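Below: one structure, written as structure tokens.
As you look at this complex, bear in mind that one protein chain is not there, while each of the others sits in place.
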Amino acid sequence: MHSTLLKVSCPDRVGLLARIANFVAEQGGNLKEVHQFTDPAEGWFFSRMEIETHTLRCDVKALRDAFEPLASELNAEWSLRPAESRPKVVLMVSKLGHCLADLLWRWRSGELAFDIPCVISNHETLRPIVEREGIPFHWIPISSQTRNEAFAEMEALWKSLDTELIVLARYMQILPAEVCARWPGRVMNIHHSFLPSFVGANPYQRAHQRGVKLIGATCHYATAELDEGPIIEQEVVRVEHFHSEADLLRLGRDCERMALARGLRYHLSERVLVRGNKTTVFRD
Amino acid sequence: MHSTLLKVSCPDRVGLLARIANFVAEQGGNLKEVHQFTDPAEGWFFSRMEIETHTLRCDVKALRDAFEPLASELNAEWSLRPAESRPKVVLMVSKLGHCLADLLWRWRSGELAFDIPCVISNHETLRPIVEREGIPFHWIPISSQTRNEAFAEMEALWKSLDTELIVLARYMQILPAEVCARWPGRVMNIHHSFLPSFVGANPYQRAHQRGVKLIGATCHYATAELDEGPIIEQEVVRVEHFHSEADLLRLGRDCERMALARGLRYHLSERVLVRGNKTTVFRD
Amino acid sequence: MHSTLLKVSCPDRVGLLARIANFVAEQGGNLKEVHQFTDPAEGWFFSRMEIETHTLRCDVKALRDAFEPLASELNAEWSLRPAESRPKVVLMVSKLGHCLADLLWRWRSGELAFDIPCVISNHETLRPIVEREGIPFHWIPISSQTRNEAFAEMEALWKSLDTELIVLARYMQILPAEVCARWPGRVMNIHHSFLPSFVGANPYQRAHQRGVKLIGATCHYATAELDEGPIIEQEVVRVEHFHSEADLLRLGRDCERMALARGLRYHLSERVLVRGNKTTVFRD
Partner (left out) sequence: MHSTLLKVSCPDRVGLLARIANFVAEQGGNLKEVHQFTDPAEGWFFSRMEIETHTLRCDVKALRDAFEPLASELNAEWSLRPAESRPKVVLMVSKLGHCLADLLWRWRSGELAFDIPCVISNHETLRPIVEREGIPFHWIPISSQTRNEAFAEMEALWKSLDTELIVLARYMQILPAEVCARWPGRVMNIHHSFLPSFVGANPYQRAHQRGVKLIGATCHYATAELDEGPIIEQEVVRVEHFHSEADLLRLGRDCERMALARGLRYHLSERVLVRGNKTTVFRD
């Protein structure tokens, strides 16, 4: 059964949910799922509604037009799209393939609904496992000299492919701050620690030195400040004294795969609403 | 800031959330939190709304009267009460005091808002830790001969104390089926396994024999059929080969305390909606 | 640094660990890791030792000969092999590919050290993702008429390939009891529930009907009795009322992949010792 997803965030006021629910009801829409959250500190309203498409009187285009005046009155940030549309997601990788392999499987099996216009990497290592899926692989090497041009090339590629989301699936390069700034909420990163612990490089090494009893991974949107963007999802696993640094890397891989796959799932199904440096995630 | 809690479940139809949200808006009520779930298989709608009391135009009594016609039209099961009201909860215990001690602490510290008109036990063991809190302790011993009278005495006590909820906090006696039937959704039990594993007696012993790698506890409403009632909350903990049966008992105690405390919390804050043998729990 | 793995289980007695540790020391062996567990109820001793190979005075063959008299005196069940040897593991699948894809990735990336002489399936569905890895794929369809012959063919194949372990990676057929009996501790299955809950078919459907708040998966050795074999590893994930049966299937897939991957890892590194229907698992 097809669904239409309405995502709204705006300043809070009395009667807000009634206004939006009335709008949907007037269009004949039956609500399959409604999430609402009001942040009392910020006075901000967040909502996601899943509407049964076949009950609606008009198509998505017309529905958007109809919602526009209300959204404008409410000063709302909003989106409205069929759940079945497949966003275009560019994957960025380096040499480590565990997150890539996991996402490719979820994509191929249909567990996650998105299109992969291409995979970009600064190394050739993962070309075979990408191309055998029929996905274009772009090798864009990076050196201190070519850095600016390389990122310009990438950004041009993203644009030309109508990319909705870029996923840094253990892409070991730091994106230029201005690139992050131009794609707010559209670059997803997986960091290999439970942030804010071990911001920066070599988190597993530092976790091992510190003797923590838990390690983890954090899926977040990349912003101009490294590892400081809005957190979408985190995952941890227990470790013990006998786990070497290599063991942490191994155990961490499963955390990374899980946190990234869940974060991507929430993003694709319009379950993530960002405000300031925090996310509202209506998990499923 | 005071809140008023509205809980509604009814057959699903188009425009349902709008109808209810409109009702609240008409009364001036600002919604702090809205949960909604529609069970597609059952065609059933569940909702919980937390309304800022000071924004409402009338008191709870008048609000109930105003909601009655709509509720009746929708064939709704519903409740409406101030979040600050303190339900009366009778605790039933036997000799094991870990769940009791945990609930007493959460009660005393104000973490959970409820009143304890009395604690009932078939043993004298726990009298001291109850009475030192200023709570009446009733010893109602049970033998095969006195069983019926004992339960009649208890039920009379529950009624006389305006009991809203009875919590079996490791009360080792099985309630008569007809007693459960007379208090549907109002007798909460903590079972010491992750149901439906190890229904019945000695779950830890059987878990040890089976060599499971996880043990747990289940908080559920008691029904006529033993350990088959609607599940509210579950908790598990990892165990290993070196854990003896005594270790399972020890580790299980913490699962029991956590699952029961959370289940009780959800019940007290009107977050549990029961339909058939399943619960909708809007967790916090 | 290469290691040699010694696994011993035998009746308990005073001085047992000293005897075995002395043996290793006499051979010059430095112990990297020692696990020992004595089951007091059974009076049984379990141990696993990881020895630095380069410190040993002789090769594995000679070491086995040297250990034989002591093992015989202790009535021990034991094994001794280089950690670097790669056991031959046949994977059995049906139409669901998530566990297969996961194991193939861990195999390809070298996270798990084993050889896959072939994959066997009763359907053709997964042939492409197997053959592109350069692994032979055998299609052995099963019907009520051909069942006996089919399993005879499989068993012949296992033998001809020097198979050490058979992994049922969501192979939806029930192995004949006599086949299980001929390969004790050598057929590993992943069951899609946290056993002993939901033994048998359609566990997710039944979990959904029962309204549990946790679902899971169990990795165990297959025995003549369905879903009753020794449990190696279990994994659970929290579910809520809004999760449909399809959601449980989705969430369960990750539990299955994790529990199976860990169970296989423990088996491959000689960390699982079976006695009766229970396992001692020296986890890493």
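We just call them A, B and C in the order they show up, numbering each chain from 1.
Quick note on the criterion: contacts are C-beta pairs under 8 Å (C-beta built on N, C-alpha and C of every residue); 3 or more make two chains touch, one makes a residue touch a chain.
On a predicted model such as this, the values are computed, not experimentally measured, just so you know.
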{"item": "Contacting the left-out chain in the complete assembly, out of A:63, A:103, A:179 or A:236", "value": "A:236"}
{"item": "Contact residue for the chain not shown (choose from C:28, C:128 or C:141)", "value": "C:28"}
{"item": "Positions on chain A where the hidden chain makes contact", "value": "37, 39-40, 46, 194-198, 210-214, 216, 230-234, 236, 240-242, 244, 277-281, 283"}
{"item": "Chain C residues that touch the omitted chain in the full complex", "value": "12-18, 21-22, 24-25, 28-38, 40, 55"}
{"item": "Sites on chain B contacted by the missing partner chain, in the whole complex", "value": "33, 97-98, 101-102, 105, 109, 111, 132, 242-243, 247, 250, 253-254, 258, 284"}
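Convention: only the chains that are shown with their structure count from here on.
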{"item": "Two chains joined by the most C-beta pairs in contact, as defined above", "value": "B-C"}
{"item": "Rounded Å distance, chain A centre to chain B centre (Cα mean)", "value": "37"}
{"item": "Chain C, residues touching no fewer than two other chains", "value": "242"}
